[in-house]
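Every protein chain except one is present and positioned as in the full complex.
Let's look at chain A:
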C-alpha cells in the first residue's frame, strides 16, 4: 500500500538521519527532517560547504554570489529544522494523524467496533491510547481560551431584520414549539399551581372575577335599562302610554335580549299602533 510504503521510507530516513547524526556526534534527540535531502549539523557540514562550492563553480553565474546564496539557504534550512525539532514529538504525532490507514478486513473492523466501546481506542481505526499528553493538555483546556472556527460572520442588523420576515409557521415549527413547551411542563406542586394551570387552559375563572367574562355585548348597561328615549313616538297620555311604559319596564328587566332586539320590540309596537290608529280613533 502506497501510504505504508512511504511511511516506512520516512521511518528509514529518520533512522538513517539519526544514525548519521550520531556519527557526527551531535545531540541525541531524534531529528525531525522536514526536508529529506540535505544533511546538516552544527555548524554546517563541511561536505555541504564543499558541495555548495562545487555547484557554484559548475554554474556559469557569479561564483561567489551563488556560493554564498546556497550557504545562506542551507543555514536557513538548518534554523527552521532546529525550531521545528524543538516541537519534536508533537510533529510526529501530526505526521501520524495525517496519514490515512488503510481500511482493514472485516475481522479487524469487528475488533475495531468493539474497541470503540472500550476506553483505549481514542481515534477510530488507529489504535492509539488516550493521549499520554492528555492530563496536561486537558487541564489547559478551558472554555475561555481557544480559537474559533471562523466559518461564519456575524450577521449585520439589516440582514437580521430581513431574515425575520416570517412565513406561516409550518407543521415542523408548530410541533417543535410544542415539544419545547413540554420540556418544562411539570405537574403542579401545590393547589395554586394547579389553579394557574387551569386558568391558562380556561377552565377556571380569572381573578379578579369579572362577571361579564365571556359575554359579548356591545351596549352598556344603561342602554338596556333606560329605554324611555324610545318612547318619543307615542302619545304622552293615555292607555297606550301606560301600556308602553309597562313594556319598557319588562324589557329593562330582560337579560336575554340585546339592545337591538329591545328596540325592535318597541318599534314593532309603534308600527302596530300606527296601523290600528283608525280603529282606535273610532273608539
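A few comments on the model shown:
Throughout what follows, a residue touches a chain if its C-beta (ideal position, glycine included) is under 8 Å from a C-beta of that chain, and two chains touch if they have at least 3 such contacts; residues count from 1.
In this section, contacts and distances are computed from a predicted model.
Candidate names were "Globin domain-containing protein", "Aspartate aminotransferase", "TBC1 domain family member 19" or "Small ribosomal subunit protein mS39", and the UniProt protein name of the unshown chain is "Small ribosomal subunit protein mS39". Interface note: of A:64, A:142 or A:237, the residue touching the hidden chain in the full complex is A:142. Chain A meets the missing chain through residues 116, 119, 121-125, 130-131, 135, 138-139, 141-155, 159-160, 163, 170-172, 175, 178-197, 199-203, 206-208, 213-215.
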